[in-house]
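Apart from one protein chain that is not included, each protein chain of the complex appears where it belongs.
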Amino acid sequence: MFDKYMIVEDTLRNVVEGDDVTGFQLGVRLPYYRGLGLSMVEDVQVTVDGETAPASAVSLTVHGNTYKLADLPGIFDDRWEMGEIATVAVDKPGGLGRGEHSVAVRERLRISYMPVPGGGADQKVLALRD
Amino acid sequence: MFDKYMIVEDTLRNVVEGDDVTGFQLGVRLPYYRGLGLSMVEDVQVTVDGETAPASAVSLTVHGNTYKLADLPGIFDDRWEMGEIATVAVDKPGGLGRGEHSVAVRERLRISYMPVPGGGADQKVLALRD
Amino acid sequence: MLSTAHQIKRGVSFYSYQEECFLKKMSLEDCVSEAATIGALGIEIIPEQSMTGYPDPGEAFYRTWGGWMEKYGTTTVATDLFLDTKRYPGRVMTLDEMTESVRRDLDIAKRMGAKHVRAIINTPPEVMEACASYAEKLGLKLLLEVHAPFHYEHPWVIRHLEVMHRLQSPALGFMPDMGTFVERFPRVMSDRALRDGARPHLVELAVETYNSRGDVHGLMDTFNYMGANPVEQGIARLSTFLTWNDPRVMLEHMPLIHHIQAKFYEMTDEGTEYSIPYDKIIPVLIEGGYNGYLSSEYEGNRHIQDIFEVDSVEQVRRQHRMFERLLGEDEGVAAGASAQGGHSVR
Partner (left out) sequence: MLSTAHQIKRGVSFYSYQEECFLKKMSLEDCVSEAATIGALGIEIIPEQSMTGYPDPGEAFYRTWGGWMEKYGTTTVATDLFLDTKRYPGRVMTLDEMTESVRRDLDIAKRMGAKHVRAIINTPPEVMEACASYAEKLGLKLLLEVHAPFHYEHPWVIRHLEVMHRLQSPALGFMPDMGTFVERFPRVMSDRALRDGARPHLVELAVETYNSRGDVHGLMDTFNYMGANPVEQGIARLSTFLTWNDPRVMLEHMPLIHHIQAKFYEMTDEGTEYSIPYDKIIPVLIEGGYNGYLSSEYEGNRHIQDIFEVDSVEQVRRQHRMFERLLGEDEGVAAGASAQGGHSVR
């Protein structure tokens, strides 16, 4: 229902650690009208310029707390709030090149009252910010 | 509807070419009450002792005509008859060892009046015959 | 003698013997012979099931078939066509390709001496329209099988009715499958679910909801919230594929009905179908002046083959003894006369 707001404009940045560019990150929202416990966030898939990040390279930060994607199923005491802009980070030595990138995000959510997995998808062209 | 008859008892054999054992084969049927054009046989998946054969190693023989699995989508002038025992052959240098093997077969069929893929699955323990 | 005169005849679709044919326990000739033995003199055949080398079985096949019809005193009443709209990977057949496929099956029907051709439910109304005059020229009727969960107010069937009413072609009509009149949940299906691991309270809920004309479409969510396993979800889904309609719905469409597929799941030891009330169906057909065949379609095998030896022959025989009773043929026999011309073998 909020798919078009999943990828947040103007948030694509490289991640720098010391002198190294170690990956990139962007702001993402849930496509859902309520917040959700992190154990029910089954997947946050990030594809940039056609290349899908391996799950092992992805982490998610909600209100200052960072989790590896693989650890989310076991997180029962934190949640992603409705409309909250979380940061999804992808390990990628060297990061992304300057200029515009085609970014796609697909989130899969386990919603208990629905018989099938919920979630959504968004796709936008974002320019890399400094 | 005929899943339990898909794998035919007493048909598991190694394939010998000259002095070499190049693979194995067994007899399989469609789980369907009519014959089907081969272009609609989407998959014949063979798993022996937990190991699923790659599609590229599988071929199917119906009434004397042999086709690579990958070629089936383009076969419009031959069919797998109702109840016909076809031979599915798997390339596997050295073939299977003597004795009993757990064999699973899964067939996926494109049935036009059904909204979802048709087909079926069967599983049996077969002893390797000479 | 019969209290109500009628011209309803008995036949069998070889769909009924699918288990024995699949396992090569019965040959095609065995099927013809068996049908004749029980006075089911109208034969319905599925070429794609019974005809080796379909669609080109060779001249000999047709000669042999004709010879059997003569030898056993049977008639080819109907052939059943399929329409493989998804034959070509990645695309759906064009209207021309579909029309060609149906015409080829009409040619086969003609060569087998049939009068009626079953159009499978996915046949588009546009294809029926495109084939009507061809069928008429061949002296054939192309009949849409109305199979559960379809019915005469289903959006798809409404589109077919529009074509039939507009064209007024004698070659188009319906072939109702009596599986649209399942009054109670077939026991062979619920018993199988129990054997496959469904829990009794969930099976009962599905059966009771179906039998009381409840909201079967609501069962999927209900089962989901009750933690149903895949077998249980299967029985919930199955309950939406079964339908009960008052058989009198056929009366309005009787001018378009030329052949009946007498679907059944279980003929009990008492000689009735467990789920489909033929004692309510046949009087409606008589009232409507139906004069075609009741063509047996046994479909119980798939539900019992896990623990029972399937005996399609016995099941079909039982259905025909029921037909004889409901059609008043047994009264004719009791009176020492043949109630139906030519049905001397019973």
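Note that the chains take the letters A, B and C in the order they are written out, and that residue 1 is the start of every chain.
In this text, contacts are C-beta pairs under 8 Å (C-beta built on N, C-alpha and C of every residue); 3 or more make two chains touch, one makes a residue touch a chain.
Please read all numbers here as calculations on a predicted model, not as lab measurements.
Taking every chain of the complex into account, the absent chain touches A, B, C.
Considering the whole complex, the residue from C:55, C:214 or C:277 that touches the absent chain is C:214. Of the candidate positions A:13, A:79 or A:106, contact with the hidden chain is made by A:79. Listed here are the chain C residues that touch the chain not shown: 85, 92, 121-122, 124, 149-151, 153-156, 158-159, 205, 209, 214-215, 217-219, 221-222, 225-227, 240.
Within the entire complex, the positions of chain A that touch the omitted partner chain are 1-2, 4-5, 29, 33-37, 39-40, 73-74, 76, 79, 81-83, 110-113. Of the residues in chain B, those that touch the hidden partner chain are 113, 115.
Convention: only the chains that are shown with their structure count from here on.
Of all residues in chain C, none touches 2 or more other chains.
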